[in-house]
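Below is one structure, written out as C-alpha cells; comments come after it.
Note that one protein chain is taken out, while the other chains of the complex remain in position.
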Amino acid sequence: MKQFISVTDAGSIDMLVKEALAMKWGVLPVNRLGVGLKLGMVFLNPSLRTRLSTEMAAKNLGMEVQVLNMTSDSWGLEFAEDVTMDGDKPEHVKEAAGVLGRYFDLIALRSFPGLKNKEEDDSEMVFRAFARYSGRPMLSMESATRHPLQSLADLITIHEHKEKKTPKVVLTWAPHVKPLPRAVSHSFAEWVLAAGYDLHIAHPPGLELDEEYTRGANITHDQNEALKDADFVYVKSWSKGDPYGELHKEDENWMLNEAKLASAPNARIMHCLPARRNVELSGALLDSPRSLVLAQAENRLWSAQVVLKRMIESIHNEASNPSGY
Amino acid sequence: MKQFISVTDAGSIDMLVKEALAMKWGVLPVNRLGVGLKLGMVFLNPSLRTRLSTEMAAKNLGMEVQVLNMTSDSWGLEFAEDVTMDGDKPEHVKEAAGVLGRYFDLIALRSFPGLKNKEEDDSEMVFRAFARYSGRPMLSMESATRHPLQSLADLITIHEHKEKKTPKVVLTWAPHVKPLPRAVSHSFAEWVLAAGYDLHIAHPPGLELDEEYTRGANITHDQNEALKDADFVYVKSWSKGDPYGELHKEDENWMLNEAKLASAPNARIMHCLPARRNVELSGALLDSPRSLVLAQAENRLWSAQVVLKRMIESIHNEASNPSGY
Partner (left out) sequence: MKQFISVTDAGSIDMLVKEALAMKWGVLPVNRLGVGLKLGMVFLNPSLRTRLSTEMAAKNLGMEVQVLNMTSDSWGLEFAEDVTMDGDKPEHVKEAAGVLGRYFDLIALRSFPGLKNKEEDDSEMVFRAFARYSGRPMLSMESATRHPLQSLADLITIHEHKEKKTPKVVLTWAPHVKPLPRAVSHSFAEWVLAAGYDLHIAHPPGLELDEEYTRGANITHDQNEALKDADFVYVKSWSKGDPYGELHKEDENWMLNEAKLASAPNARIMHCLPARRNVELSGALLDSPRSLVLAQAENRLWSAQVVLKRMIESIHNEASNPSGY
C-alpha cells in the first residue's frame, strides 16, 4: 500500500478488515516492523481521536512519531505558484513539505476543506502538494474530500456486528449548528459500496452528495423509507454541494430518535463523533445498547494499525527492490 | 491503589513516603512494570511541573504516555444531562471520556474549579464524569478540591528534612494578585493531619478553609503566634469560601519575610510554585537556604512515580484476579 487516501488504495477491503480484526483479537502478533522508520503527523486542523489512535498505532508497530500542529495563525502555508510572498504566510509548501520529506519516511496529514470553493477542495490541492514536494508516501488523517481511516474503522465495526452477509446500511443526514465537511459521508459511502453492502442514503432535497461517491446506492428524501429494516444507521450531518458549503437549516425533524427506529428493531447506531446530542440524534439513542459509537472509536486504532502495517511493508519492499522487479 | 484523588486513597502515608524515598535514593530498583500499559494525561487547564513530572514518572515505569490538551476554546465539553447541544460545546463528556476509556488503561486528569459555584466545584462533577464514563482508574493531577500529588511531594520533602518525629507545620495564607483555588491548601491540610504532624493554619478573618479538610488543626488569625517555633512554613494564597472564589485584598502585611521568622529560627519555607516574589513571600526567603521549594518540585517526580507504581500494581492484580478473590 503506497498511500492511503481513498478506497482505491485499500486493495481487498475484506482482507484489510480481517487483518485488522486478527490484530485486535491477538491472533496476529503485532510485529514491530516499523522500528527505524519515522512518521511525521501533520495537522492543519485540530484532532483528538485521530491523533491518539494514529500515534498509538504507529508506536505499537515500533515507529518513531513526531506531531506537527500547523494550525496556529502563525504558520500559514502558501500554496500558490509564482506568488510574491509579501503577505502573512511565511513559508511555501514547496519548502515546508520538502523539509518534512527529508526528516520522515511517511507523512500523515489532516487538511479539512475550506468549504468556499468546491473545485479547489475537490482537487485536493493540499494533499497533492505535500505528496509532490515531500516525495514520501501519504497517509490521510482526513482530507478535503475523504476520511478513509474513519471509513475503515466503520467497516471493521460493521463486520464485527453484522448478522447477515449483506446488511442494509443507512446513511442518514442530520441537522447541525454549523456547516460540516462532506468528507466522512463521501468516504463512508464509497467504502460501504466497495464492501458490497446494501447502502441507502437519506437526506432532505438540496443535500445531494457527489455522485462519484454514491453510485450504486439507493438515494431517497424519505427518511422513514430508508430506515425500514435497517441493520446499521450511520448518522451524519453535511453541508450543501450547491451552494457549496452552505448550512441546511430547516429540518430539525431529521434528528434521529428511538421512535423513528420502530420499523428497524435490530438497527445499530453509528456516528463518527463528536456528536451533538439532541441535535443530530437523541441522547437516549447514544446511551442505548443500540449505539456502536465507542466501538467505532476503539476500532480507529486497529484501522490505523493495519494501514500503517501495509504502508511499512510497502516501504520495506521498495527498499529491497527499488527498481520494482 | 485503585484511584488517587484524595488522601483516603493513599493507604499508609508513611509507607508511601518511604517507598518514594527508596526509589529516589536508588535503594528500590525501578521496575518497568508499566510496560504495555497506556496512560492518557488529560489537561482541562494548563500545567508545567505536573505534566513534566507525571510524564517522566510514567515513562520511567515503562508506560506509554499520550498528552491531551483540551484547554483551547475549541474543545469545550458538555457535562449536563439531557441537554440540547446547539451551543458552542461540540462534545459531551459521555462520548469523550468513553473514547478515552477505550484507548487508555489509566487516566490522569487536571481540572481546576470554576470558582463560581461552590457546590458544583465541591461535587467534583468533572472528575466523577470522567471516572464514570471512561470506566478507568483516575489519577488526579489537581482537581476542583484537591491536589494530592503535590501534597504527597510535600510530605516526602518534610520527611527528608524533619529533625523531630512530630514537627510543627504551619500553613500560612499569602496575598496574591488574583483569586486562587483552595485545592492545594485543602489537600496539604488533610495530608499533614493524616501524617500525624502538628498542623497550624493562619489566615485573616474571612478566609476560613472548609472544615472537612482542617479538622484537628490549630487555626488562628494571628500569623505571629502560628509561626512561633515552626519547623516548616507552607506559604499559600487562596480565595474566600464565602463569597465563594473572591479575592481577599487588604492584607499585604501577611506576606512572609525573614523578620517574621525571628521566632522560628529553624523553620524551612515551602511553596508549591509558581511563587509571586515580594507579594506572597520575600525574594530573600526564596533565595535563602531555608527554602525547600526546589526540593518540593523535584519530589513531584517521586510522588508521581510511587503513586503510578501502586496504581499499576492494582491494574495487574485486577487482571490476574478479576472477580476480586
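The letters A and B name the chains in turn, as written, and every chain counts its residues from 1.
The working rule: a residue touches a chain if its C-beta (ideal position, glycine included) is under 8 Å from a C-beta of that chain, and two chains touch if they have at least 3 such contacts.
Predicted model only: the values in this text are computed from it and were never measured.
K.L.:
Just to verify: which one of A:Lys94, A:Arg132, A:His221 or A:Arg310 makes contact with the chain not shown?
P.N.:
That would be A:Lys94, which touches the missing chain.
K.L.:
Mind listing the chain A residues that contact the chain we can't see here?
P.N.:
Chain A touches the missing chain through residues 38, 40, 64, 66, 68, 70, 72, 74-75, 78, 82-87, 90-92, 94-96, 98-99, 101-103.
K.L.:
Just the residue numbers, please: which parts of chain B touch the chain that's not shown?
P.N.:
Its contact residues with the unshown chain are 46, 48-49, 52-53, 55-56, 59, 177, 273-279, 283, 286-287, 293-294, 297-298, 301.
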